[in-house]
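Attaching a single structure in structure tokens format; questions to follow.
Shown here is a partial selection of chains from the complex, left in place.
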Amino acid sequence: MTIRVFVTGGTFDKNYDYLRGELYFEDTQLPEMLRLGRNTVDIRLRTLMMVDSLEMTLEDRELIARNCLNCDEERILITHGTDTMVETAKVIADTVRDKTIVVTGAMVPYRFGSSDGFFNLGSSLAFAQTLPHGVYIVMNGRYFTWDNVRKNRQTGFFEELR
Amino acid sequence: MTIRVFVTGGTFDKNYDYLRGELYFEDTQLPEMLRLGRNTVDIRLRTLMMVDSLEMTLEDRELIARNCLNCDEERILITHGTDTMVETAKVIADTVRDKTIVVTGAMVPYRFGSSDGFFNLGSSLAFAQTLPHGVYIVMNGRYFTWDNVRKNRQTGFFEELR
């Protein structure tokens, strides 16, 4: 089984620019993380964009959805900023049928010592292998169907709508 | 859904004793790891033992299996040393039916910077939520059924028998 991974940016992949004193996007950390996790799942990784999800446009989301639609793989993992991952999941759900697509992210950049990203990569990779067709958000060790989840901006945790 | 977690020791939970200059078991790191992973899955954790899996006896494995049999939860995650996790999985499979039980571990102690443990915790927690009844080894981002897996001692990776 091959898992297609699409990288779109988000906190997951932010790094610290010591000359400017601010966070920025460099290359994705995912290959290093998969090596550290000693992963042997067959992965095909492609970076689609490197953006903060608050700055993601509808065109960006449609591009992601199209890539999910057109790729050969039936099981897809997307790394994405947490602020608008639910919106992107909706666009994907409107576009793609008959695939298992999980969208994950991180609240703290992977390069920070205390990131949740490595844990989320492990759980999302497992959910991508086992969940039935559908579009899901994976955060906090759990999966949520795309139409029954929101990010609670007070706590930073994801929760079901009903 | 509640996941029952049984801690048995293994590399996962080894720490460095700076007075003796050797690795030892202290308390389990799992609660801290679950907090760092921002986990919101309902977890009931119990430490059954803290041993190197090379020193685990048949009585130890039977104790683990009995705990799996007798606990209320249907979904169980066990942290275990990698050297004999397959043997323990066999004892559990001989004892317990109608539950989903995943056994995971780490090749590098969590307290080392480069550990696979946090990734494995994420993936095993996800597999524990989604796999059908059975006993599984979870390592390297994958799950293996207990009777079709071995640890390759030359590479440190888990692989299918056939």
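Think of it as A and B in the order they're written, each chain with its own count starting at 1.
Definition applied: a contact is a pair of C-beta atoms (placed from the backbone, for glycine too) under 8 Å apart; a residue touches a chain by one contact, two chains touch by 3 or more.
Quick caveat: nothing in here was measured; it's all calculated off a predicted structure.
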Practice task
If you could, jot down how many copies the complete complex is built from here, 2 of which are displayed.
Solution key: 4
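One rule holds in what follows: only the chains that are shown with their structure count from here on.
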Problem - Distance from subunit B to subunit A - Cα centre to Cα centre, in angstrom - result: 26
Fill in the blank from the handout: Counting only contacts in the complex, subunit A reaches subunit B at residues 33-34, 36-41, 107, 114-116, 118-127, 129-131, 138-143, 156-158
